[in-house]
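Just one protein chain is left out here, and the rest sit where they should.
Residue numbering begins at 1 within each chain, and the chains themselves are lettered A and B in the order written.
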Amino acid sequence: MTDATSAGAAPRPARSSSILEQDARTRKRNAAESRFKMYGIAAIGIGIFFLCVLLFAIVRNGIPAFTQTFITAEIALPGDRLDKTGNRDPEEMAKVSTFGYKPVIVDGLVRALEDAGIEIPFEDKADVEKMISAAAPAQVRDTVLANPELVGQTVEFRFLASSRVDGYEKGRVTRGDLARDKNLDAEHLDVVDAMKDAGMLERTFNWDFIFGADASESRPEQAGIGVAMLGSFFMMLVVLALALPIGVAASIYLEEFAPKNRWTDLIEVNISNLAAVPSIVFGILGLAVFIQIAHLPQSAPLVGGLVLTLMTLPTVIISTRASLKAVPPSIRDAALGVGASKMQSTFHHVLPLAMPGILTGTIIGLAQALGETAPLLLIGMVGYIASNYPDGVVSGFMDPNSAMPAQIYEWAKRADPAYYERAWGGIIILLCFLMTMNIIAIILRRRFERRW
Amino acid sequence: MYDSPKAEAKLDQKEIKIAAEGVQVFYGDTHAIKDVNVQIEDKTVTAFIGPSGCGKSTFLRCLNRMNDTIDSCRVEGNIRLDGEDIYDKRVDPVQLRAKVGMVFQKPNPFPKSIYDNIAYGPRIHGLAKNKADLDDIVERALKRGAIWNEVKDRLHAPGTGLSGGQQQRLCIARAVATEPEVLLMDEPCSALDPIATGQVEELIDELRENYSVVIVTHSMQQAARVSQKTAFFHLGNLVEYGETGQIFTKPQDPRTESYITGRIG
Partner (left out) sequence: MSASMLLLIVLALAAIGFILGRVRALSSAGGDSRHLHSLPSYYGWNVALWTMVPALLVLLIWLVAQPLLIERSVTQLIPEDSYAGPGELSLIMSDVRRVAEGLDLAVAARQMSADEAAALSDPEGLRGTLGALGVALGSEIEPTTLAAAQRYRVLNATGTMVRNILVIALALAGFALAWMRTNADFRARNTVEKGVLLLLIGAASVAILTTVGIILSLIFNTVEFFRLYPARDFFFGTTWSPSFGGGSELGILPLLWGTLYISFIALAVAVPIGLFAAIYLSEYASPRVRGTVKPALEVLAGIPTIVYGLFALLTVGPLLVNVFGSGGVLGVDWMGGATSVMTAGLVMGIMLIPFVSSLSDDIINAVPQSMRDGSLGLGATKSETIKQVVFPAALPGIVGAILLAASRAIGETMIVVLGAGAAARLSLNPFEAMTTVTAKIVSQLTGDADFASPEALVAFALGMTLFVITLCLNIFALWIVRKYREQYE
């Protein structure tokens, strides 16, 4: 131990003797320090900036989807055209197709415009139909068939305006755009302005967007997300009914009972890998196993739910195991100490204590499944027009349907830009659901979180 | 070498290195240190003793402002190093810590080579002009850390591969390499076996020639072996401060006596 003495007292290096003044090197180092800190702040700033841009884009582009322009007009329903036999028999009247109703509407609309003193600037008066949705004839026909006594009277109808008129009202379509558009001319817009002044045209909240069904490519003004929402709902039921019990059972086994051996090691590695497998691969699995081999119906929420269950299972297992692990061993020892079996100690004591954590994890897994799109594309939950509500629980599971994210994707792919607005609007609804689920999860966690 | 401090006779002439007056430390609402006054001399080993949780480590960490890294910690009163208030707004803790080095309870070598561990401080403070100079500094520090003979053949092996006692001496050498004026040691031997402890204690005694050493220890025997001055802390108060021999043989305060005789602690 003579090293120290042999080295002797080293000369003190040149360094500012007072700690009250910073020497040049310290100043330089402090500058580097603040630069480094700035990088961090900048990184966070960029992240938050992206988040704001994203949210702004969603809200700005999506909000218009929740309102819709309507045209109100009194339409005369002439008996000679709609009910030739005259005995008001709905079966007979059903022979007149929507095609036969079109001129009736055109006539009524032209009359209404003339009554309101609005000049019709285009040569072919039938062009007024371009301003209302292609869904209008069906709407009038359905009303007439439901109430045959209306024939011969003049009835007030509230028609959806066509998507171009709606876009003009929302500022999406400008006169300049219409120069290249076959669906509407700039002259129509003069009529639209006049109708607005006359109170025939108004923009109101559009419940049909939230609860309605999807419409064909040419009628974006009519499309709604309601049916797809129901499809998502049935899928989530399947996921909840399968992923929660299977996930909890698997976690209990792995955490409480599994011996430490190769097999359980394999299961563990396998689960953490499954959690990172791309979701599209689960779609391929679903396609091959459930549709190719098991011949389950394509596009059915049941199949979608099964695929999403397999995808969510690792998430549920991982979070359940974490909450089981968080229950201290003393609880288990206490139960075993009074003579309970291991199974009793697990089901009577450990599981109830871990329940809030398990539910939180399950809700987060469900939220993840609700937003997932890629696997659904492969099992055919896209490209299908979800125009009908399922007529019962069984058909809800088995009949072809879409799901919210798949419906949004479908809209995003359609050529008409009016559908983009719907897609953004759909995203707002989807995010509302996700936010609700996450808030419930956070509340559960806050409310029941226990620190041991 | 273990029995008694050697340089007791010269104690009186030592100049005051650190003077603390009315120091209060709060952790959130907890009042951890209550009005402590103490004067620490240069070229002396000062031991802080007391039961665990008495605030001795907290006080030690105030001396080089390591408490700054804890958000909820608040320090009042003043501590002067060579007459300059270390909590002055103008003071850069980085510069302060270069002068007041610290060795921790658990050996904490960086996951780098032995050489890089030692060279880390001199590099960040720009103490070496060139590579040869740095080599020199490293060698000198390792010698002063009394570990040179054991590692000189494997300077580029990872520091984490050394034994516990070697790691702690490496950490002391690392602290010495930045040429501090004061060396703070927070229970440096608590994680070591008796043989390693002996080596480190011997080293501390040698370091006294060049530095003011402050050591926190929970072992009264260790304080008696290595220190010239001893301060006894109890429940955040500095109960008694004086010559080590006097504290252990004729304590003034009944609490000190109870602690030393093993009735509290």
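Convention: a residue touches a chain if its C-beta (ideal position, glycine included) is under 8 Å from a C-beta of that chain, and two chains touch if they have at least 3 such contacts.
Just so it is clear, the model here is predicted, and its values are computed rather than measured.
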Subject >> Among B:Gly50, B:Gly101, B:Gly165 or B:Pro188, the residue in touch with the chain that has been omitted >> reply: B:Gly101
Original post:
Of A:Gly40, A:Gly117, A:Gly171 or A:Gly199, which sits in contact with the chain we cannot see?
Top reply: A:Gly40
Subject >> Contact partner of the left-out chain, one of A:Ala76, A:Val277, A:Ala334 or A:Cys432 >> reply: A:Val277
Subject >> Where the unshown chain meets subunit A, residue by residue >> reply: 29-30, 32-33, 35-37, 39-44, 46-48, 50-51, 53-54, 57-58, 61, 245-247, 249-250, 252-254, 257-258, 266-267, 269-274, 276-285, 287-289, 292-295, 310, 313-314, 317, 341-343, 367, 370-374, 377-378, 380, 382-383, 405, 408-409, 412, 420, 423-424, 427, 430-431, 434, 438
**OP:** Name, in rising order, the residues on subunit B that touch the hidden chain in the full complex.
**Re:** 64, 66, 69, 71, 94-99, 101-104, 106, 108-112, 120-121, 124-125, 171, 174-175, 178, 184
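In the analysis below, only the chains that are shown with their structure count from here on.
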Original post:
Where the CA atoms of subunit A average out and where those of subunit B average out, how many Å apart are those spots?
Top reply: 61
Original post:
Mind pulling up the subunit A residues that touch subunit B in the complex?
Top reply: 1, 3-7, 9-10, 12-13, 15-16, 18-23, 25-26, 29-30
Original post:
Which of the residues in subunit B come into contact with subunit A in the complex?
Top reply: 81, 84, 86, 88, 90-92, 94-96, 98-99, 124-127, 140, 142-149, 179, 199, 202-203, 206-207, 209-210
